[in-house]
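Note that one protein chain is taken out, while the other chains of the complex remain in position.
This part shows subunit A:
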Amino acid sequence: MTTVLRLARPYLGRLVGAGLLAAGTEIAGVALMATATWLLMTAAGQPPISALTVAIVSVRALAIGRGVLRYTERLTGHDAVLRILTDVRARVFATLATSRRAARSGDALSRVVSDVDSVQDLLLRVLVPGAAAAAVSVLAVGGAALVSPAAATALAVGLLVAGIGLPAAATALTRRTAERVAPLRGALANDAVDLTHGAADLAAYGATGAALDAARRRAGELARLERRLATAGWAVDGVGVLVSGATAGAVAAVALAAGVDGVLVGVLAVGTLAAVETCLALVAAARQLTELRAPLARVTSLLEPASPAPASSPVDISDITVRYRPDGPPALDGVGVELPPGRRLGVVGPSGAGKSTLLAALAEWGGSPREVGGLLAEAHVFHATVRENLLLGRPDGTDDDLAAACAVAGLLDWVREQPDGWDTVVGEDGGQLSGGQRQRLALARAVLLDPAVLLLDEPTEGLDPAAADAVLAGVLGAARGAVVLVTHRLRGLEGVDEVIVLDAGRVAARGTHAELVEAPGWYRDQWLAQEAAERGYLVARP
């Protein structure tokens, strides 16, 4: 939380302004009721009307002022918070971009985005009401003390209970509820996933009924727990009402006993009700803060300056060994490659064999994407134009360069058909494109990058076989440097210089396509199977 506040420092003026306006709004509310009460009680003594003029004007002014103040406060507050949020986003992004915490999954990354939004809630729904309540309390107690110190003491006690005691109770209860409810909710979410995503397995094995009963039992259990916990949770709100009334009654009684003028007693009592109400808003703020704690902690950890990436030993591509954990099994174990210019290297193997790990190691060896780079796993297509997506690799690329790259990837005709051409927006994660177009766009981007060693991770995934063969041949023909091609589809490897078959991080076999097909093993089985599936007839059994 302090880190967030430190980030807020440049905007402290605006933030304090918002807090003051919020306090002003609340004070206007308290003053409106107090002045109106004074007006009525004084009028009852039938003084000359001139004695009431100020009060009449004040009541009207406060009535209008409160609405205007609230509007200004909300605008100022949101403006300050959005400015802070801009900074937070930039800082978090910078941290993510520079740190080596690259292994985050897509889910974790999108959680970062919603975590960052929690900063907004912290400032607007917790800090601003907190500041307003504090200001109102100080002024109310100060004002009351001028009339009657005894009454001021009673008011202070009420405000403390409403503004600190009850929020603390709410925090404890919310936390306890979360601790008991959260695991049950998580289990129920698992049940829901199992019943929907596992619907076919359950049906086929006649287990739907039992799973359904278990889920319904869990939902019932959760409902029983929620019902029970509500009793305690809502007691805080009930006590809040009680505190405001009891404080008002006590203030009136104490003031009367102290011989305070009757009119002022009325003003004190009504003002007390309104002031305690302001502090009770902190109960909701406390509940909010409890829920914000975890996301705020995650954001804070991303706001710290990124620790520099540990100096990794230079990669020797004649003997690559990679471990994800120091004591874990190697993901790659002594894999050696040679990549002179013009070399075409194929990498195949079952999933999990280390193919993508090999590409990552080669990218690290190259140092910069212009040296070694291309189409890596989980290529993201940005919600921007075709041009912006393509230029990622080469910001200075001309339209001719774009056209050449798209021609190789087989995307050019489609781009030409679009009314907006290169400026066609591709939608969220390429949502406006078909799967094939999306893949071709990612491939064209890699071709445009034109590095010394072009890495291609499943470049033709999602393309139909004929198109895949044509595109792959085009890319292999167009690349000026070396190419490392990871693929599950073996067709197209006939022309590469060497194929490495990886299995569990080791080189299981290597050689040309012709050599590998001759020898018994994974490659040959796979080749025969794929040919059988594609051509639809059976090649003689081995």
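In the analysis below, a contact is a pair of C-beta atoms (placed from the backbone, for glycine too) under 8 Å apart; a residue touches a chain by one contact, two chains touch by 3 or more; residues count from 1.
Throughout what follows, contacts and distances are computed from a predicted model.
The chain not displayed here is annotated in its UniProt record as "Thiol reductant ABC exporter subunit CydD", chosen from "ABC transporter permease", "Thiol reductant ABC exporter subunit CydD", "ABC-2 type transport system ATP-binding protein" or "Ion-translocating oxidoreductase complex subunit C".
Here the missing chain is touched by one residue of A:G373, A:G410, A:P459 or A:G492, and it is A:G373.
Considering the full assembly, A:L52 is the residue among A:L5, A:L20 or A:L52 that touches the omitted chain. Summary of contacts with the chain left out: across A:V16, A:A207, A:A294 or A:A473, the touching residue is A:A207.
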